[in-house]
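Omission of a single protein chain aside, the complex is shown with its protein chains in their original locations.
Take a look at subunit A:
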Amino acid sequence: MEFPAALFPSYFTAGPPREEGGPALVAGWGEHGQVLEAGPGRRQAQPAFVPRRGVTGERWEAAEAAAVPVLLPSAGCWIPSPAPEDILYRSSLCRKLQAGKSGATLDFAKQLGHFFVDHPEDAFGSLGRLLHKNFYLGNAKLKRPARNSTIRMTALVEDIDRLEARRGCPRQHLASRLRWFSHLCRDWLFEVPLGLLADCLHEELAQQWSSLLFDDSLTGGALAWLPSEDGKTPVGRLVHPGGQAMNHLYFQDVVLEELPHARGSPAQFELSGRIRQVAAGHVDGQDFVGVRSDYHCGVWRVPGKTGAAPAPLQVIRTDVPASCLTVSPHLPGELSVCTQSGTVYLWSVETGLQQLRHDPQTMFFRDHSPWRWSDFTAHPRVLSCADRTGLQCLDARAPKRCHFDLFKVGEEAGCQQGERVVLPMYLGRAHPSQYLVTTQFSMYVLDERLPLVPVLKWAHMMKAPPLFAHLMPGKPGRSHKVLLGASCTQELLLLQYWDSFWGVSTGGSQSACQLSGTPQKLHSIAECLQHLPTQLPHRQHLLQQRLSAPAAGLAATLQEDGPRKSMLIFQLSEAGDVFCQRLIHKASQPPAPPSRDEATTAPGSSPLFEAPASSPHGLGTAALRYRRWLRAFSRAWREPPRHTWPPSLSQRRLFTCRDLEGPAGPSSLQKQMRQWLRQTMQEGGRIQRWEPLALRPPPLPQTLELAGGPDPLSNRLTAAWAGDWDQWWEERTSFSMVQRQRALRERRRRQKRAQGHRSLSASFTSSLTYQSELSELSDVGPSLLSPSRPPSLSQEGSPPAGSPPVRSHPPSPAPDEALLSSQSLRCRGIPKERRKTLRDYLSVWAEGPPEPPELPGSQASQLCFPSSQSQLSSASQPRRKRPRMGF
């Protein structure tokens, strides 16, 4: 490749960057940079000039309104990486984040607390066992002899809770009891020395926080596109990580039609670490894929023929996390590896590793980041090495002697203060001696024949530093396209540049690099959320969380189908989703005044599901693709991960299938009841008795109803009916102390019950939310009633043989206690003033025999609904509390 005959003018000064820095939102607009006379000795009367930036570029327009999923979401669910809220101290979160300062307050105590709660055995195992006799966990007061050697932990826990509740309160005082306890046992209670543990934790927290601010382990991106060898069939292979821990490597064949879709099942490899980077190189008709995880790097060979299986070639292990892996575009099976200890290796599958450099210090000035990068250059034996301060090239044959500086963060390249190298990339497929370097502010194109002076510089104005870049070389006479991608903001920017602008048309010499067209923002994954149908709030939240996961990779391909040219851009998210968008090339039309994209992509409109402006087929398929993806997504989320959801019991264990099976349809009785209920509701009246008398078998209900009645005559008659009138008489005439006491207690209970009745009926009539309350109360219902049988047939103590044992009378106290505890009532959102009423009501039910007439038939059928069943299962199970202090 020839060197440009003349370069754009620029000053050259050595030294540290002088210009004051800072992210500037619009720094990349409105500048030509410099101009150059286009071609000396032209025949024209006037000289013509070309700008470094500002010539019109190719027009590419998005075919869809949003990015479309390529693959269905994987079955396992994704565990989001920690958010600032998890690490930072609560009150300082907003303030510090807004200020953008890194001096955030880490919530050290919370994390340490988590450790104690999650690993009590590791934290206090042996002492806990030794002391467990001396710690009392009950609520009752301790008796005299025990008090000497035992302390009541519940009081301590209460104190801690109180402290927690007052967090952030300016008048917060330490409870003396807590202080006393911590003074007493801080030194010996912990299994691991507290100071050491705290040091480790603090280090880890600081690291987590810095990786949250900027995670450079993803540099380079974990997505690769391998185009097929014969360019006719639009097929390619997508190499991407997946699985819950992103430790599965997939080679998926993809057919590029209107929308790319997967063909066949992918070749899959399970690796032993999270995949950070996937790099690919095309040499001699075959692809080499390098995969980097923290401590392992591997290389695969993918034969050029479609359908040929990828073969793993070699794996290396590093002691220090690797930060870079690039594949040689020149020689098969050659890669370069960098580790965070500052070592650069040339890795050949045949000859093994060759260390080129080992230097824990940065090259040009001191920077704390251990990040290193390396890539290939135009000379197969010369590799570039980069750290945050710049790039050097070194000859693998004599790395100590032969090296030169390619790029320096300094005045040479016109850098700003605080600017750092983020991603270097060899642009060999477009121009053998050109190099891309991105920083958090700008992108530079360098020519290794003219080191230190960028041939192109442009402020990219991205909100987050571009960690991913992808080059799509243009054919001679057309611009090259570069995609820049950021991780946490999911930004995608399309740029075009020329490496020769008049050379082709006039047959003259090459000319300097030129940025053409304007940068173009592409759809991010998260942007498709606004086009999706609205979901239930919690699902919407999950969806939003999933779609706005940081980007983890970027790949693209140009597709030329005769006159129709299109560009496909794949974006990978940390959750393992691959989304794709198509850009269509608009052949040099004069820019039509009312630009179409202005009309369709205006904010607020959602043309994805309705506007088929550009692609008549694409619309349907895109919408369909979304629907399918959403379905698979919700299916994957139905089985919630254990650790994020409150513990619950499977209802399948509580009830057999037959139990849960409702009657085939509502019985005529139920129908009648419902109709009646509806009618009464319309009239605004009330129902005092649930069933028309005509429908009731007369004797039974009477008995049951009277069981609670105080009338002695009825009692006597009942006894006579049952055949034990003698006993009744005995009771009546007995004067024993015990019996009288019992009678008294009985009476008291009856009074109470009567009160309960009154207040309950009052609440029934006064409240319009009666039905919903009832359904909430139905938690107790099923324990009294087998839902498979109509209520009127339910007889106490006589379950038909073969049906599962129905707990009826008296119900076991466990669920009731749980239900009646004020905590569980509070959890269910029942206001305080109501709780007593409810408790009374429930106690009536629990103690007395069931009163079928009080139970509406409709309610019985309602019990079959899974929703109320799950309510039951979660409610009837006593809430498990986590051990607070690790005991």
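Keep in mind that, in the parts below, a residue touches a chain if its C-beta (ideal position, glycine included) is under 8 Å from a C-beta of that chain, and two chains touch if they have at least 3 such contacts; residues count from 1.
The criterion applied here is as follows: contacts and distances are computed from a predicted model.
The chain that is not shown carries the UniProt protein name "TAF1A polymerase", picked from "1-aminocyclopropane-1-carboxylate synthase", "GPI-anchor transamidase component GPAA1", "TAF1A polymerase" or "Regulator of G protein signaling 6".
Here one chain is not drawn; of A:G113, A:P451 or A:P473, the residue touching it is A:P451. For the chain missing from the display, the contacting residue among A:A27, A:A636 or A:L717 is A:A27, taking the whole complex into account. Against the chain not displayed here, subunit A makes contact via residues 1-14, 18-22, 24-27, 29-37, 40, 45-51, 54, 284-285, 329-332, 378-381, 397, 412, 428, 431-433, 449-453, 461, 493, 518-521, 590-593, 595, 597-598, 601-602.
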